[in-house]
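Apart from one protein chain that is not included, each protein chain of the complex appears where it belongs.
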Amino acid sequence: MPLTGKEVAEHNSSKSCWVIVHGKAYDVTEFLPEHPGGTKIILKYAGKDATEEFEPIHPPDTLDKYLDQSKHLGDVDMETVKHEEKVETPEEKERQDRIARMPGLEQCYNLMDFEAVAKNVMKRTAWAYYSSGADDEITLRENHAAFHKIWFRPRILVDVEKVDFSTTMLGTKVDIPFYVTATALGKLGNPEGEVVLTRAARKHKVIQMIPTLASCSFDEIMDAAEGDQVQWMQLYVNKDRSITKKIVQHAESRGCKGLFLTVDAPQLGRREKDMRTKFTEAGSNIQSSSQTDNSQGAARAISSFIDPGLSWKDIPWFQSITKMPIILKGVQRVEDVIRAIESGVQGVVLSNHGGRQLDFARSGIEVLAEVMPVLRERGWENRIEIFVDGGVRRATDIIKALCLGAKGVGIGRPFLYAMSAYGQPGVERAMQLLKDEMEMNMRLIGCSSIDQLNPTLVDTRGLSAHYTGVPTDNLGLSVYDPLITPKEKAKL
Amino acid sequence: MPLTGKEVAEHNSSKSCWVIVHGKAYDVTEFLPEHPGGTKIILKYAGKDATEEFEPIHPPDTLDKYLDQSKHLGDVDMETVKHEEKVETPEEKERQDRIARMPGLEQCYNLMDFEAVAKNVMKRTAWAYYSSGADDEITLRENHAAFHKIWFRPRILVDVEKVDFSTTMLGTKVDIPFYVTATALGKLGNPEGEVVLTRAARKHKVIQMIPTLASCSFDEIMDAAEGDQVQWMQLYVNKDRSITKKIVQHAESRGCKGLFLTVDAPQLGRREKDMRTKFTEAGSNIQSSSQTDNSQGAARAISSFIDPGLSWKDIPWFQSITKMPIILKGVQRVEDVIRAIESGVQGVVLSNHGGRQLDFARSGIEVLAEVMPVLRERGWENRIEIFVDGGVRRATDIIKALCLGAKGVGIGRPFLYAMSAYGQPGVERAMQLLKDEMEMNMRLIGCSSIDQLNPTLVDTRGLSAHYTGVPTDNLGLSVYDPLITPKEKAKL
Amino acid sequence: MPLTGKEVAEHNSSKSCWVIVHGKAYDVTEFLPEHPGGTKIILKYAGKDATEEFEPIHPPDTLDKYLDQSKHLGDVDMETVKHEEKVETPEEKERQDRIARMPGLEQCYNLMDFEAVAKNVMKRTAWAYYSSGADDEITLRENHAAFHKIWFRPRILVDVEKVDFSTTMLGTKVDIPFYVTATALGKLGNPEGEVVLTRAARKHKVIQMIPTLASCSFDEIMDAAEGDQVQWMQLYVNKDRSITKKIVQHAESRGCKGLFLTVDAPQLGRREKDMRTKFTEAGSNIQSSSQTDNSQGAARAISSFIDPGLSWKDIPWFQSITKMPIILKGVQRVEDVIRAIESGVQGVVLSNHGGRQLDFARSGIEVLAEVMPVLRERGWENRIEIFVDGGVRRATDIIKALCLGAKGVGIGRPFLYAMSAYGQPGVERAMQLLKDEMEMNMRLIGCSSIDQLNPTLVDTRGLSAHYTGVPTDNLGLSVYDPLITPKEKAKL
Partner (left out) sequence: MPLTGKEVAEHNSSKSCWVIVHGKAYDVTEFLPEHPGGTKIILKYAGKDATEEFEPIHPPDTLDKYLDQSKHLGDVDMETVKHEEKVETPEEKERQDRIARMPGLEQCYNLMDFEAVAKNVMKRTAWAYYSSGADDEITLRENHAAFHKIWFRPRILVDVEKVDFSTTMLGTKVDIPFYVTATALGKLGNPEGEVVLTRAARKHKVIQMIPTLASCSFDEIMDAAEGDQVQWMQLYVNKDRSITKKIVQHAESRGCKGLFLTVDAPQLGRREKDMRTKFTEAGSNIQSSSQTDNSQGAARAISSFIDPGLSWKDIPWFQSITKMPIILKGVQRVEDVIRAIESGVQGVVLSNHGGRQLDFARSGIEVLAEVMPVLRERGWENRIEIFVDGGVRRATDIIKALCLGAKGVGIGRPFLYAMSAYGQPGVERAMQLLKDEMEMNMRLIGCSSIDQLNPTLVDTRGLSAHYTGVPTDNLGLSVYDPLITPKEKAKL
């Protein structure tokens, strides 16, 4: 016989704390101190239905994995659970109005457009989680801005009637040289989560990288793939290597074609926009004296398992447990690319984690421009596949990266925004727009296939130094009190 | 006996589609799928008078050329055609008000002023077509901005009482070293179209380049010339070379003095400002699910004949069919200038198509600064005439180009804007202003004739690198959500 | 017996044109076509009292010099002249209100402050004449901006208890290393004109350079000097050298200590802000079809006598007619400084005429940084006195120029603004503020006397190239139509 709402409601304190998730009750009393997101957030739902809060930031197999079966209390008769009437805030009302007046999908002509729409229609907290970056968000913005410092030296009078921009990444043939890179918590943007991206990737024949911190479970995302669709796996390495081993070997057995070890996140970043938004949302009922942990954004809450001790010494162990190609994601200087090659890994992603980790880290594209001449001098340019992510918004950005020597680029947030605003059709249109731009711009640069892209087609003098284009110091400017000239006397 | 409106109106579907143009009916049913601008736009006028829409984007000989005589149905009694009452939109009303309050022509003191007025008084779609550029319009703006990175090193105490800035281009003596470069669809700005430019060019003794995609027919524009007035021809090369041959030889026989082969447009560009404007104009009656081709601007519609296979191998063929000097328009790097010289053509235009094709292509003036030192090192600087277009707005811009080694510069949009705002008097005043500025600035730089202009008169250190002045990333900035400092509590 | 207003009023056309100036009538009928400012402006006052318009732009001896005595018709009984009731425009009313609420002089803490106040309280046309520059006013702004690219490398632990910043220019001892440079039409800003500057210069023991185009006569300005006060003369060279010779020798006989030949103005500049303001003032009663010469600012009107044929060949002649030191004002590149030294002149002013002549001319301070290393290499640095003007607003600017090798700097507009806003006390305070800043900053840079200033005290790497800081392209930006993201549907 199912539990009643009333029974559950009695366990509403840290002494005895039950919560309902997807129609089932769980006793989390003992788990409270271990919860990575903190005790407080669970206690808010003690004795109540926590599904809506739980859903986007926990894969569905979370409770099975982390909560002992003895604490699974079974079904609840949801008819008996008191439904909390949600009062629609004025902000939410305005958001619903904006949703009602959303521009049509066909009005989105480029990837920025999806971001503009998503900013308007997403929940503020979800937007803040996706869009925020580290500290002053200098690197966040530099990532795209860096592409604007690279100019073209196009060839003319080349036969470009037929343009083929398909290529190969880690042995997989793809339609266009980008992949969907790993981004966390897809259900914040769309109730279905990452599988939406899987389906769109299949349509356009591009690779999806599955994130460790997905809202969907790993298997759900694999299951959403069809035919010979290829997926890669992004991995945050767990302090407990036996868990890591299980995850890696499971992925390989499921058919994953690449293991991307994240190496730029020994600790997940402080993102003040995210932190500030959460505080604002929590609103006035938080007493200023309380020692809340709300200074920790969602990312920190869900990532405490990550091993800050991961080091070069661990690489051979990974090579011993899997035959998947191993790629280091988050390499940021040429010295480490060389070391990666010497370690025998198959690839690196020049990346700063989308500007979410170390502020003032340089853009991946700038690091690429530093890396390739050194590799070419050694004759090592083909010993490894080099990917770049961060700030890619236009096909010209992709072309620039490939001219400089990248094998392909990762694109993350733009697809999240397209998904959050328009669901799968949005993601598909975003990908189609990139293909349209790609065909056009391959022609205009005078190349009919990917292998013709080369460094003489770009002028990178503006990139090779940070002589200009430091993104605006918004906080600094907002607190600076500019000098003024003499004031007139007041009007009488 | 002429057709009646009623008879025509019955053929209002894709099954039988008649349209009226300039008082005559045409059966375009079979032509529908071939229409470069798409089926949809014709069907909008099925059974109706399409003249107003047809006019600016089709030269008058279009129907004769492309529609079999059997489909020419003859005169229509226009009295019987139902006149569609046009409802004046609030936007149009505001525009008419702005036209009524236009500044006087004598208030325009520089070329920017015409653009400011034109923006206010032109139809939004026409403005969008003329003013738009590729992608983020970075190159569009860089074109003018690049001139701002070049500074003067003027000479003093030179006798400049008499200043003569006439010069010679491809053997033709001109009053001042610019020509009216080719721009499409002149009737969008003025009902008479390109002949307005012809007449103004005659007044000021400068050369006009006739565009392939003119609203007027080629012969109309030739016919508008008087006396020994010189015109050149800009050519988009047709996939069907027999058509191209006919066009070229016709031009030569009519007395054209130069053949400018466009080499930077194997496919015409995506211009999002243009696309977005068209969508907005079309308004709410477009169903969001429809598979419209409105993502294609006017340029794409009228340019599907262009051959993306055009290559260096075609140059000898052109040389075999005409004796006109051949000039490659759209060269963008020194390697291709060298190849052009080796191919035996008479000139190149360093151009990026007014920023309408490949975004992040460098400005013509920057390419010029790259090209000339290489040519001089080889002693090749006189083997070819080098022109530059893009962004020229001031006589100082012309002087800068000539100091760096150009023979002359092309100016396009400013004359379109002057024509759109004020007709022929506008274009003439624009040209006169350039002459006034030219006289002044030749004096101030200390040169009394064109041949005295030389590289020591300019400081190009700022130009030789893209270290600064990347035009603003408007889309990127509009979607970026700046960090804020703590918010005060709400007022009670 | 004096003439009556009625008698004068009858001569109100181009056939017979009399005007009244300072209570006397003049017959200017035959002079009309010769008037440098054009016929139209005189005809506006035909038969009327033109004093107010005449006053600021003609030195008092103008009519004696240029109009034959036979055309001097004698006194007019001003009681009988119809007084034109001036209607106070709303703009003038607002200006009077701003004057009533002017900040106190003691609220001006730097030279910019005077400009801010002057902008508010001056007549629009006067402000436009003083503040305008050539073309896009890039050079106008670069002049000051260039100083912002120079940074200090101050010394510490130097005894600076006593700081002496007096120095010597062309043999004259001055309190501080600046002089009041020549600026035209002082009565536009103050009814007394340039003599106000003379008196303030005396108070602060600095040199005044007397402008050719002063509102006061040359002798009035000389007469306003007291004791051993030193003045220099700025000269626009007349096409008629006999006039020039008379002027120069008169100046020498009156005790002028330096002859500054303007060499950057063979023709006076087009200043669009000035032109546009005049048009606006003239207002709606000008028919748009009229061929007005309002495109010529005040400067052009009064400067048609200037000889554009002046050249290096004339220098020996000047040396033959005067013993005053000769200084070339407006030198703009190192080649011409070398030639000046070879010509045996005593000095040069590195200047671009306050940004009023050739736009994109480099700042004087940048030219100085180019010049001095070349001179030092030749050991020529002491063969000539080098001055700089343009953009000086702070004592730190003066110090920068002197560190780089200048003997002194010229300051013009700031004193005009101080005079226009506050009269002589304003000019004196402006000079005192510079002295206060100078004492402070000499101490802070670690120098107790002028001769200690040297190039190691400044970091000019930012200046030596135009890599940054190109002043804003205001016209270009105002006509550019930025890209936008998709628009929401309209609210219902």
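Every chain is named by a letter (A, B and C) in the order it is written, and numbering of its residues begins at 1.
In this section, contacts are C-beta pairs under 8 Å (C-beta built on N, C-alpha and C of every residue); 3 or more make two chains touch, one makes a residue touch a chain.
Being a predicted model, the structure only gives us computed values, none of them experimental.
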item: Residue among C:73, C:116, C:310 or C:371 that touches the chain left out of view; value: C:116
item: Touching residue (missing chain; options A:193, A:269, A:390 or A:408); value: A:269
item: Of C:48, C:149 or C:353, the one touching the omitted chain in the full complex; value: C:149
item: In chain B, positions touching the absent partner; value: 97-98, 101-103, 107-108, 112-113, 116-117, 120, 467-468, 485-491
item: Touching residues (missing chain, whole complex) on chain A; value: 135-136, 138, 263-267, 269-270, 272, 275-276, 279, 288, 292, 294-295, 307-312, 314-315, 328, 330-333, 335-336, 357-362, 465-470, 473, 475-476, 478-487, 489
item: In chain C, positions touching the absent partner; value: 104-107, 109-110, 112-113, 115-116, 119, 127, 131, 136-137, 141, 144-145, 148-161, 272-273, 276, 280, 284, 393-394, 396, 400, 436-437, 439-441, 443-445, 456, 459, 461-462, 465, 467-469, 472, 474-475, 478-479
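In this section, only the chains that are shown with their structure count from here on.
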item: Chain centre separation (chain A, chain B; CA means) in Å; value: 42
item: Distance from chain C to chain A - Cα centre to Cα centre, in angstrom; value: 60
item: Chain C, residues touching no fewer than two other chains; value: 467-468, 485-487, 489
